[in-house]
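Note that one protein chain of the assembly has been removed; the remaining protein chains are unaltered in position.
In order of appearance the chains are A, B and C, and numbering begins at 1 in each one.
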Amino acid sequence: MAIRIFTTGGTFDKEYNELNGELYFKDTHMHELLTLGRSRLPVSITPLMMIDSLEMTAEHRNLIAEECKQCKEDKIVITHGTDTMAETARVLAKKVTGKTVVLTGAMIPIKFGSSDGLFNLGSALAFVQSLPPGVYVAMNGRYFNWDNVRKNRQTGIFEELKPVNAGTE
Amino acid sequence: MAIRIFTTGGTFDKEYNELNGELYFKDTHMHELLTLGRSRLPVSITPLMMIDSLEMTAEHRNLIAEECKQCKEDKIVITHGTDTMAETARVLAKKVTGKTVVLTGAMIPIKFGSSDGLFNLGSALAFVQSLPPGVYVAMNGRYFNWDNVRKNRQTGIFEELKPVNAGTE
Amino acid sequence: MAIRIFTTGGTFDKEYNELNGELYFKDTHMHELLTLGRSRLPVSITPLMMIDSLEMTAEHRNLIAEECKQCKEDKIVITHGTDTMAETARVLAKKVTGKTVVLTGAMIPIKFGSSDGLFNLGSALAFVQSLPPGVYVAMNGRYFNWDNVRKNRQTGIFEELKPVNAGTE
Partner (left out) sequence: MAIRIFTTGGTFDKEYNELNGELYFKDTHMHELLTLGRSRLPVSITPLMMIDSLEMTAEHRNLIAEECKQCKEDKIVITHGTDTMAETARVLAKKVTGKTVVLTGAMIPIKFGSSDGLFNLGSALAFVQSLPPGVYVAMNGRYFNWDNVRKNRQTGIFEELKPVNAGTE
């Protein structure tokens, strides 16, 4: 059960530039997180872009969708900035079918001591193995269907757009 | 979808005693891990014991099974030492039915910088939400059915007892 | 041998705001660093300001100098942004006499995993106990007299303005 991991940047992969005091992207930290988690999953990692999700355009999202469609795996995890993660999920849902796609990210960069990134990655990799085909967001220990999720900008917490009857999310 | 978390000790919760240089148990680190992961899952945490899994007896395992049966939640995560995790899974499988039970742990204590505990917890909490009733071990990013898992003592890696046809694990 | 610690902000005390992705100041991390270092030194900690050292004005520097002169201790450590640390050292040297003043800081915020702040603090607290009265910068494991130090903006490393004959720095 091979899994494809696409990285796109986001808070997840930001680092601190000690020469100018700014946050920036260098390399993805995906490999070190998988090593830290002692992961034995068969994964292929493909960095697609390294950007803030606020800078993500329709073209970027189309590229991600194309990569999801064309890759041979039907289980896909995407690391993504949290601000527009729900928007990208909606685009993917329209274009990618028959595959389980889980988007995740981090509120604090991996390289900073108190990041949620390792927890979220463990969570996303588990959901992608166990959820039926569809597009999901995995944050805060939970998963959300692509059509029922938003990031609450005041609290930084992901939540449903509307109550879920079955209470399964 | 409430989740019950039982903690039993294991490497996961070990700390370093700086007065005598030995590893010991003080408190569970479950709360701080859930905070670190920005978890918004409705969980109840119940510490059952604080022991090395090599010291776990049939009585301990019976106690865990009873607690699993009696708690009102049907989704249960158990943190457990890795050495006998598979053995406890087999005991639980015989006694607990109709619930999804996921055992997980850590190869390195949470308090040490390079622990896999946060990754494993994210993974276990995701599997418990998405797998059908049954008893599972979640380690190395993967999940294993209770009747097809062992810890390889030479490598420290969890593996199947026998090949899985469908390749879903 | 009481020591006064003044904090002024700088990279040292920056944190990551997970709601807007910006770096900001909340509280000084001085207490937790002293606890982490198991320090048993008699220190008084006084936060004077919480600013980037690029925003530090003549007024800020005068305030720091006044505080150094008026405090009862004759051993003073000041945490400070690295960009203008040498400039503040020159102002203090003109106004504060008969006291040992050591400025230090960090290239990476304390809260980020790979900070030099704990090392620098250990170093500054040692120098303030053992150097004769004067104003010094303690960075990169070394100490520099106030009149012979600059931060090299290209490398981020502190260095002498001119070679030191005795080679003691």
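Keep in mind that, in the parts below, contacts are C-beta pairs under 8 Å (C-beta built on N, C-alpha and C of every residue); 3 or more make two chains touch, one makes a residue touch a chain.
Since the model is a prediction, treat every value here as computed from it, not as a measurement.
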{"item": "Touched by the hidden chain, restricted to displayed chains", "value": "B, C"}
{"item": "Hidden partner chain, touching residue among C:V101, C:L121 or C:V149", "value": "C:L121"}
{"item": "From C:M30, C:I64 or C:M107, residue that would touch the chain that is not displayed", "value": "C:M107"}
{"item": "Chain C, residues in touch with the chain not shown (by the definition above)", "value": "1, 33-34, 36-41, 107, 114-116, 118-127, 129-131, 138-143, 156-158, 167-169"}
{"item": "Contacts of chain B with the absent chain, listed as residue ranges", "value": "11, 16, 18-19, 21, 23, 52, 107-109, 111-114, 153-154, 156"}
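The rule is short, and it goes like this: only the chains that are shown with their structure count from here on.
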{"item": "Mutual neighbours - chains that touch chain A and chain B alike", "value": "none"}
{"item": "Distance between the centres, which are taken as Cα means, of chain B and chain A, whole angstrom", "value": "25"}
{"item": "Gap in Å, rounded to a whole number, between the CA centres of chain C and chain A", "value": "39"}
{"item": "Where chain B touches two or more other chains, by residue", "value": "none"}
